[in-house]
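For this depiction, one protein chain was excluded, whereas all remaining protein chains were kept in their positions.
Chain nomenclature is as follows: A and B, assigned in order of appearance, with residue numbering initiated at 1 for each chain independently.
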Amino acid sequence: MIKNHILEIKNLSVTIGNNPVIKNLNMGIPENNIVAIMGPSGCGKSTLIRSINRMHELNDNVRVSGEILFEDKNIYEKNAMFIRSQIGMVFQKPNPFPNMSIIDNVLSGYILTGKKITKKEKMEIAETSLKKAFLWEEVKDRLFERGSFLSGGQQQRLCIARSLALKIKLLLLDEPTSALDPIATSKIEELIEELKKEITILIVTHNTSQASRISNLTAFMYFGELVEYGKTNQLFTVPRDKRTEEYLMGKFG
Amino acid sequence: MGDKETNVLNKRLIFNQFFNYFCLALSVFALLPLFLIIFGVLQNGIGRINLSFFLENQPSPSNSGGGILNALLGTFYIVSLATIISTPLSILAGFYLSENRKKRFTELLYSMFNILQSIPAIVIGIVVYAWVVRPMGNFSLLSGSAALAVMMFPYISIAATEMFSLVPNNLKEAGYALGAPRYRLFFKLLLPTSLKGILTGILLSISRVAGESAPLLFTAFGNPYVNFNLNEPTSSLPVLIFQYAISPYKNWQDVAWGASLVLIISIIFLNIMSRYLLKVKKN
Partner (left out) sequence: MYSVERKEKVFKTFVLLSVLVAPAIIIGMVITLLDGSILVLSEEKLNFFTTTNWDPINKRFGVLVFLVGTFLTSLTALFLSLPFSLAIALVTAELYKKNKIANFISFMVEIISAVPSVVVGLWGIFFMAPVMRELQLFFGYTPYGTGFLTTSIILAFMIIPFASALGREVILLVPEDIKEAAYSLGATRFEVIKKVILPYVSTGFLGGVFLSMGRAIGETMAVTMLIGNVNYFPENIFSPTNTMASIIANEFAEATEEIYISALMGVGLVLLISTLITSVLGKWVIKRLTY
């Protein structure tokens, strides 16, 4: 907690249509940590991470107030596409691009944004990203094939590699293992643990035991409010708020 | 169950069976003209089909023999140009319609495409006459293509809308999350993934307009010779068939049958091929 905050959320409120989804939320994310956000469904946790890389702007009727500082700069003062290429995101369901080969999928952040890289850089980036995502050994002989033969877990790691290829410092994971089996899940969790050394990770999960297993810090959200936020072991053993306690005991959602 | 009940049930079942067969019979009967037409075209057209039929221009009234070279090439040029004009516009329009699906305004726009589809071809013909033929001063290949392009535009647009809508939302999100601008996402992801489907739509719309005479009567008009010039009248198979079918000359009527056979086979082939393409895609 002594480290710098890579992300600082100040007085964030998000309204979709007429529904306030996030209410005046303040939160600091320190570098090289794994921060878990949990809460019952509909509590605004997905909306929160989607507003960090401004994905919520793809929908209409979304209004945002407050500030989100990424490396001390307000992301709403920059170009949304620029922000998105700085902050990675992995979704619930693995979604590699079906029209691209494995290597093109890893490099899709470059292909889709039109960033020029040399052939040599391509191979380098692909190899390091796949290695970081624990996928290199499994796919190195089939780089130029389409990824339809990959298992769900492998596909999800490919999606992580795709984000890592852009040399991001912050990775947002939106329930990344909810569509995966236990073995694939534990592999992803291992991978996240390893990634922590280099980047900061924000993971949304409805699975409390996953949050307790992998995160250093945990936030609990309820009806758009940040109810409690602190060190994971503290929050799980001696929650300060009654609602947190009830949630951990499985009282709702 | 008593006897009476069994009786009633039996009656109901028999009636049900009768109804099934009755509907089936009506359906098959409705197809009868189709078989008769295909048979008639084969019977009357097959005799004319030989190499010179494809290599000679349409005959003049006094001549025997002759072929459909000018009309065949004309149809090919007119339809190709129409496809080139309408495809890019349709794909972009389809992109708009699929991206803004939930908006009221889009619903209104989409209904415009449905309405455009329902406008009679002959009306499109005279309007394009006013738009292109009159200012240019004469019937032309270009005006014929413009008329067919107007007909193809809604068909391809609607097909493209459907294909783009099939691309899962989570893929688009993944693209945006990597920081992709909309236009690159369109060219690098949406277009490649839905290309096959759009191609099917294009082929289907070609098969729909290739047999149209009404929009060409006062635009491309007709020409006894092969024409490549955008600014000159151009012959087409459907118009040739129309003119020769209502003529009093036996030779011309025979050419009309031969041309019909060629046209019908090409269109049915295109139609089946595009459906096959779509099936391959779905599996």
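One rule holds for everything that comes next: contacts are C-beta pairs under 8 Å (C-beta built on N, C-alpha and C of every residue); 3 or more make two chains touch, one makes a residue touch a chain.
Not measured: the values here are computed from a predicted model.
Visitor: Looking at A:N11, A:S41, A:S65 or A:N79, which residue reaches the missing chain?
Guide: Here the residue in touch with the unshown chain is A:N79.
Visitor: Give me the subunit B residues in contact with the hidden chain, please.
Guide: 12-13, 15-16, 19-20, 22-24, 26-31, 33-34, 36-37, 40-41, 44, 88-90, 92-93, 95-97, 109, 111-116, 118-127, 129-131, 150, 153-154, 157, 181-183, 186, 207-208, 210-214, 217-218, 221, 238, 241-242, 245-246, 253, 256-257, 260, 263-264, 267-268, 271
The definition used in the following text is that only the chains that are shown with their structure count from here on.
Visitor: Can you compute the centre-to-centre distance for subunit A and subunit B, using the mean CA position of each chain? Integer Å is fine.
Guide: 48
Visitor: Please output the residues of subunit A touching subunit B within their complex, sorted ascending.
Guide: Answer in residue numbers: 53, 55, 58, 60, 81-86, 88-89, 91-93, 95, 97-99, 108-109, 111-114, 159, 162-163, 166.
Visitor: Per the contact definition, I'd like the list of subunit B residues that touch subunit A in the complex.
Guide: Checking each residue of subunit B against subunit A gives 102-103, 168, 170-171, 173-181, 184-185, 188-189, 192-193.
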